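Take this structure, written in structure tokens, and hold onto it; I'll ask about it next.
For this depiction, one protein chain was excluded, whereas all remaining protein chains were kept in their positions.
In order of appearance the chains are A and B, and numbering begins at 1 in each one.
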Amino acid sequence: MTDKKKGPKLVSRRNTLKGIGAGALLATTGMPKMMGYAQAQTSEPIKIGFQVHRTGIGAAYGRWYDRTTQAAVKRINDMGGINGRPVEIVAEDDGTDPKRGAEVVEKFASQHNCDIAFGTLFSHVVFGSAPRAGELKLPYFVVSEGHHVASGKLNRYTLQPGITDVKSQVQAMAPFVGDNLGKKVTMIYPDFAFGHDHRDFFSEAIERQGGQVVAKIAVPPAETSFTKYFPKIPRDTEVVYHVMVGPAVLTFVKELGEFFGPSRPEIFGFIDSLEAVDINSPGLEFLEGTYFWEGMPRYAQANQTSHDKLYREAVGVDENGASTSDPKDVSTFAHMFGCWETLNIVKKGMESAGYKGPEDRAKLIEAVEAMSDMPMSDDHPQGAKRFNGKTHQTFGSQYISKVTDGKLVVSHTTSIEDTLYEDEVDYTTQPF
Amino acid sequence: MTDIQRSNWLHIGVVIALACSFFILPEYHSGNLARILVLAVYAMGYNLLFGYTGLLSLGHALFFAAGMYGLGLAMQFFDFNPIAAVIAGLILALVVSICVGFLALRTTGVAFMIVTLMFAQAGYLTILYFGEYTRGDEGFVIQQADRMVGMIDLTSPMGRFFTALLLFAICFFIIAYIVRSGFGLALVAIRENEERATMLGYDVMRLKLQAVVISGVMSGSAGAAYALLFGYAGATFATVQYSIFPLLWVLLGGAGVTIGPLIGTIFMFYLIDYSSAITPAYMLIAGLALVLLTLFAPQGLAGELRRRFLPWLP
Partner (left out) sequence: MEFGPHLILASLEGAVIAAVLAMTAMGLSIVFGIMRVVNVAHGEFFMLGAVIAWWVAHLLGGHPAVGFIAALVFAPLLVAIIAATADRLVLQRIDYDPDRTIVGTIGLLYIIQQVTLMTFGPEARPVEAPFNQRLAIPWFEFGENGFEIYWPWGLSITSYKLFIIVAAIAILTALWVLMTKTKIGLIMRATQQDSEMARAFGVPVKRVYAWVFGLGAGLAAMGAVLVVPVQQAHYLMGHDPLLLSFIVVIIGGLGSLPGTVIAAVLIGMSDGIISVFFSPTLAKILATLLVAMVLVFRPQGLMGKLRS
């Protein structure tokens, strides 16, 4: 068994080896007096199973989630690891598929003996994997921005402490859209559960602002041509609200521009529609002056914080949100910070729980549930967070940016209060 | 020993060996095997239609999903207990396979492939269209607390494994019985030469419809079992990809061999699992393996076994 575990993983672990080495060195030299068994145990790495979308529809996100995760782990190990033990990432591809996702979680729990599982983005993979994580009693930290965790549909072992959920994001947008852009909104969204969340939560929120959604256009999945749907946008629309995912997002935005030509209404979009896409791609000129939600501002702003700076340098992202080694390789900047912040929360949780091994998994969950306010820091470069231990969901500021001279410039930052909503579940009442 | 005795011993032996393996294998692999057994049921359903009757369907995910959603929605919205929900799943798969069979069997060959493909695609889109109830692509979780049959906890490793094995054994024996029965031989006759079967006085249309329905319900039972044992129902399982999987498993294992689907499913599962442990580019290894298999094991693994060593394999 041990051979099987060690041999094959070399390639995916290579990147972490350096970090582990440094961490291990620190861990052992830092405590020279500990002997024998105790030393062996303390220097044994904490294993984090990383469920990564390397192939399938989520691969563009997966690559950047991977880079961010490696950078965060390197930083943690450089600072001495967790409880003096180095962190080791065990990465497994889930193919962006819920069946394989569940299999990967099983592999983390019973073959790799990971301490926790972490990192899933696409919400159908979260749904497919979470039941198995709960049954195997494996803490499962997702970075998905879905409303699944807070809706109460999952279990006590599943948490989302590092990224806000779609419900809070969407409802925080409504006041800005209603006050600044217009009251009559047409929504265009994918005909997926994710799109339906946008539809339902935004419609509700804009009505509270005295606004109205005049048309809801759900685009079928895997669609590659969009113009034929745009005539359903009513003439009296003041704002087009768009959110799209998948490889055809650039076509979608381009065709939207071609459809309207010179006389466009106000346009407000979720950056998901252009995540990992250069905003200066040919055909996107019309986006100048339109607005985007951003989880974290892709372009370094004039008032850039030292935390943002450190984070970009560590991950290898330049001031335009692209890779430092290839300016054409645009990151998924609005989402991937969640990996960084989640790992830092895991570290804090393990430290305050005095985590030693899998037998302390429940203690780790309780320690994270006890967390609440987390100020902006190097650990939380996106901004301050407020974690709700009952719903296992974090809340934080959202950014609204305007495209100005081909760059996204933040024009409004919501408060955490704007994103709060009533609890829908109390996971702490569930047994472990 | 006669061939019939041999094959009886083979089928019983396989089931006993599987049961023993639960106590021998490490937890990870016995967990995998539970999933493989459920998927092998899906492949066995497929094999009856493709391997024995000669009808290549590209839409079996529709039946799998019918079982999955029949069970899932019944538990989610009507609080059915697991047994009643499984029956609901089977009934839905039955109804869907009768409708599809009735229409699609007007065609043969490639047209049959396309018609089944289109029906499955329409089914997938319908799941998305009714996203309010099905939660579309995201799907829904069947809570752990609801997955109890009497005192048996289906979420425990043992409960899950032996439920999967029970379903597998039932379907395995049904298939073993069918292929030896007059009905099964008639299906093979249709596969070999449909015109001759008609001239011999078989009601070909009726036999084919029966094959579609049995195959569809068996696939549906796999879908229901998957949702029940692994706690999740989602539209991914209704996509084309999941229609192609059973075809692939059956062709790899050996079409028209009773143990072919099991062997193919195990092979494909571990091909992905082990190659993904060697390199992130595991699809490359899987692809190469498939190409090499077509070159050197043209009748699938069990098919080769039958051709070379065990001519009596049913």
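Things worth noting here:
Heads up, the rule we're going with is that a contact is a pair of C-beta atoms (placed from the backbone, for glycine too) under 8 Å apart; a residue touches a chain by one contact, two chains touch by 3 or more.
Keep in mind the model is a prediction, meaning the values are calculated, not measured.
Residue in contact with the omitted chain (choice from B:149, B:170, B:209 or B:289): B:289.
Residue-wise, the contact with the chain that is not shown comes from B:104, picked out of B:104, B:141, B:175 or B:277.
Contact with the chain that does not appear here is found for just one residue of B:7, B:76 or B:121, B:121. When the omitted chain is restored, the residue from B:18, B:247 or B:302 that touches it is B:247.
Taking the whole complex into account, subunit A touches the unshown chain at residues 55-57, 59-60, 62-63, 191, 217-220, 222-225, 227-233, 235, 247-251, 258-261, 263, 276-277, 281-283, 329-330.
Think of the hidden chain as still there; on subunit B it touches residues 103-104, 106-108, 110-111, 113-115, 117-119, 121-122, 125-126, 128-129, 240, 244, 247-248, 251-252, 255, 281-284, 286-291, 293-295, 298.
Here is the rule we go by: only the chains that are shown with their structure count from here on.
In the complex of the two chains, the subunit A residues touching subunit B come out as 1, 4, 8-9, 11-12, 54-55, 91-93, 97-100, 102-103, 106-107, 110-111, 123-124, 127-128, 130-132, 134-135, 146, 148, 153-155, 191-194, 196, 220-221.
Across the complex, subunit A is touched by residues 26-28, 31-32, 35, 125, 128-129, 131-132, 135-142, 144, 155, 230-232, 234-237, 272-274, 276-280, 282-283 of subunit B.
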